[in-house]
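Every protein chain of the complex appears in place save one, which is left out.
Should a chain be cited, it is by its letter among A and B, assigned in written order, with residues numbered from 1 in that chain.
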Amino acid sequence: MGAWDQRENYVREGKPSYLDERRFTQVGRSVPRIDGPAKAKGESIYTADMVLPNMVYGKIKRCKEYAHAKIKKIDCSKALALPGVLAVLTGDEAPNKWGIVPASANETALAVDKVRFYGEGVAAVAAIDEETAEAACDLIEVEYEPLPVLLDPFESMARASEVIIHENAPDNIMHKGDQIYGDVDKAFEKCEYILEREFKTGRPQQCYIEPMSAVASYDTQNGLLRLWASSQVPHYLHRQMSIVLEMPMSKIRVTLPTVGGGFGGKGEAASSEFVACLLSRKLGMPVKVTYDRDEVFFTSKGRHPCYMKWKIGLDKDGYIQAVDFDNTLDKGAYAGWGVVVMFYTASMVHLPYKVPNARTHVRNVYTNKPTTGAMRGLGGVQPRFAMECMLDELAEMMGISPYELKMKNAIESGYTAINNMYTPHTEYKKCLQTAVEKSGYLEKHGKLPFGKGIGLAGGYYITGTAYTLYQSYKPHTSVTIKVDTEGGVTVLCAAAEIGQGCNTVMAQMAAEALGVHYEDVHVQTGDTEIGSFDLGSFASRLTYGSGYAIREAAKEINEKLKAMAGGVLGCRADQLIIKDRKIYSMFEPKFTIDWATVVQKYVNSVGALIATGHFSPPRRKGIDIITGNRVQGANIGHSPTFGFSCQVHEVDVDVETGRVYVKKVTEAGDCGTAVNPMSVDGQVEGSIVFNMGAALYEEMKFDANGKHLNPNFHDYKCPTFMEMPDMDTNIVESYDPTAPFGVKETGEGAVQPTFPAITNAIYDAIGVRFYEVPITPEMILKALKEKKEKEAGCGCGCS
Amino acid sequence: MKQLIKLEINGRVYDVPVSPRDVLADVIRKKVGLTGTKKGCGMGDCGACTVLVEGKPILSCITLAITCNGKKITTVEGLALPDGQMHPIQEAFVNQGAIQCGFCTPGMLMSAKGLLARNPKPSLYDIKHEMSGNICRCTGFKRIIEAIEVASETMSEGVK
Partner (left out) sequence: MFMNQFEYFAPKTPGEAFELMGRLGSKARILAGGTELVILMKDRIIRPECLIDINNIEEFKGIKYEPGKGMVIGATTKIADIQYSEIVKRKYYALADAAGEIGSSQVRHMGTIGGNSCNASPSAETPTPLVAYGATVVVSSATGEREMPLEEFIQGVRMIDLKEGELLTKFKLPEPSPKLVGRYAYMGARDANEIDFVNMAVTLELEDDKQTVKSVKLVMGSVFIKPLISTAVTALLTGQKFSDELAAKAAEATQGEAKPITDVRASAEYRHEIVGVLARRLLKEAFGAAQEV
């Protein structure tokens, strides 16, 4: 049970319950998830579990020779001759470029003319079984002409005159941008404390346990294509499929079976999906393509390594005056989410602290490595790491506690940042306070024995975006609610349940809005044909977006039921309350009738009740609020509201082996109203362990030729049970009055503070600051050795 | 050339034609049709494919099916009680919030079953140590541990 259940947040003095929109009965319950039993019994069907009549299997031939090479010739004749092989496919058969951001779309279903990273798909086979398909892939002969391999973004920029990765990027830069607000240089002149640092972040991957899988079935008679896929963005996948297959979206239907995690890695279309569809259209029979784990490592777009230069200035009282941030991102081979991630890193400067002057220069650079993209907390994790570590250093320069410095600069509700980002509500200070008090941070920080340390860091994240990734002003989420005497309450939305629990939370919100119980609601998501429109599960957008649409749809249904009930009860409809499966008069409780009875009467006299609600986010412009001028890329970063959190990590550093053990994490989060506190705690615990791995050991490694050295779980190290720290997660009391049910986000905000909290704790433990993650045992030992030599070399007793 | 083998899965006997190279996970999933057992890595590193062979947790993605000829196998579908009610371990996983995406869950449940069969009252360290072959990327493990603790309690009450 979460902390929420032990408190009575919703009982507010002096306000009758029917007038208190915050007195919830279904929202705020730690109900077990709707899909739990089926998952526990092994009955949930994931894409790879599906078998359709006459289904055949596809496999992708990947380039394992080079990370950058021209394709001179592909000879599939031997593969086609293998018994059991039904079709082959090469990139030139589907050359239309796809990409989630239309302006930078530059991927093809399979490589066309050249390969740009080790493991890129060059051809595909359909065969009667996977074994045959794989054997056929081995028989495909590809002739390559190797090209120089660029693995480092700086080398990539420097050698652009000699070798380019994409024709339309002659400098090997995918995109770059500058954002300048206020007068940064002048502000620095007046600063008392100025710190300049360089940071670097590693190359982790999502590592969801379910590899991508796709089943496609093309009906040659009516030209309809069905695609079942393990995706978190059915809508964007739908669009990309339409582009690559040159078919109208109305002829394609995307359905999500149960999805085994995504964390951003399934937030784009995948080759498996295109290949399954293309082969199915070629053959007129269903085709399944399921990835092996190494294929997931090659193609799932992990986190961008960032090479960051920072300068932060404080006035004599410790108020931030200026931030100067320069970021070079390692894009890998293709654009993907690149533009968005890059500008997110720039936007992260503006919260959760007040920054009156800011300048960011960002560039995202192509390299011959697997493409980077959207990974949990995209664009936030890297700058948050740097900023929170630097604030600790600045606090030390000032001789105050990092807690004091962060409290001093923390934003408050109603804050508008200099880039016009507006925060309607925040309990960030309460997060800092709670985590600090519960962990005993102030008593421990700077006072623990050598080798033991405690570190504090905060963070925030968006609750959905302000814009779609393509030019469109349609609502971002639509929810249809159907109430009838057969199915009861059914919520229809093309959202993606990827394990985060949106179906459960949507059921709770719908039950709350309709005055019924969570158990009465059926939620149908993950189907572009059945559900009303939704953009997908990314940017921590779904609870807010669907909550808004649910509330709208429910309002319409409630009005109709109240009118019906008013007639039956003989009272005015606007004086009726719907709660707890009953409809009653707010003044005369004896005027009451069962909700189900009213539904029956309505259906019998009118027919099924159906209503659709929509959510469109407020569209704030990315402008400089002083000049009012538009700023390039600054529409990215706005959100209807923001979630906030703070983590305090306690670590033991084995100073002889360099191993870092995260012992205890105290977390406090402002997720607005916790619709399902148990689910919130689960998201937070998962987030902490997720980024603890990337802070300490997770790293995709490449050799000098760009060959991926550890595309497996032996050598790419995810945290195990043994690494799990003791975790105390706290949901601070919060209610965003601008949000449906007062909700915000928690799925990505909680990963933000982990890198800097661990890094700050390591500093507290051993007196060495790290500016790079992952912080490996070797780095710790080397740093300790250098520290010792330095101290010995000085000899004056100073430190 | 295929050979016919006998697998006793969840109390039912299946005669299945297999090639020697067929791994148990594929045979259970594709030939027997029990898709509750998952493949997450195919190399024995993630534990999603864990099943019990003669009561012991093994990795079905790196076990040759042919080596299980005549053996008793339990998969996640065989955990529930005969009337379809969830096993206390399954119930605890659901109620404690130990399930998010659910892809690691079948393997987790089978490892937990193997652990509790051998050690009905495991310590926190025992749980962490013996479960560490199962990777979960969603939950951070905490609620899975709690679920195993709850199941251990429930099951020992049942014995009394």
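The rule is short, and it goes like this: a contact is a pair of C-beta atoms (placed from the backbone, for glycine too) under 8 Å apart; a residue touches a chain by one contact, two chains touch by 3 or more.
Note that this is a predicted model, so its numbers are computed, not measured.
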Answer key for A:E43, A:E131, A:E437 or A:D484 versus the chain not shown reads A:E131
From B:G36, B:P88, B:G114 or B:G140, the answer for touching the chain not displayed is B:G114
Residues of chain A touching the missing chain are 130-131, 134-135, 292, 656-659, 697, 701, 709-710, 714-715, 717, 719-723, 776-778, 781
Interface residues of chain B toward the undisplayed chain are 3, 19-21, 23, 42-45, 47, 50, 56-59, 62-64, 66-67, 69, 111, 114-115, 118, 128-134
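Basically, only the chains that are shown with their structure count from here on.
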Between the Cα centroids of chain A and chain B the separation in whole angstrom comes to 30
Per the touch rule above, chain A residues touching chain B in the complex are 30, 32-33, 35-37, 39-46, 48-49, 51, 206-211, 258-261, 263, 292-293, 498-501, 678-679, 681-682, 685-690, 712-714, 718, 720-722, 724, 727
Counting only contacts in the complex, chain B reaches chain A at residues 29-30, 34-43, 45-46, 48, 75-77, 79-80, 86, 90-91, 93-95, 97, 99-106, 109, 127-129, 131-145
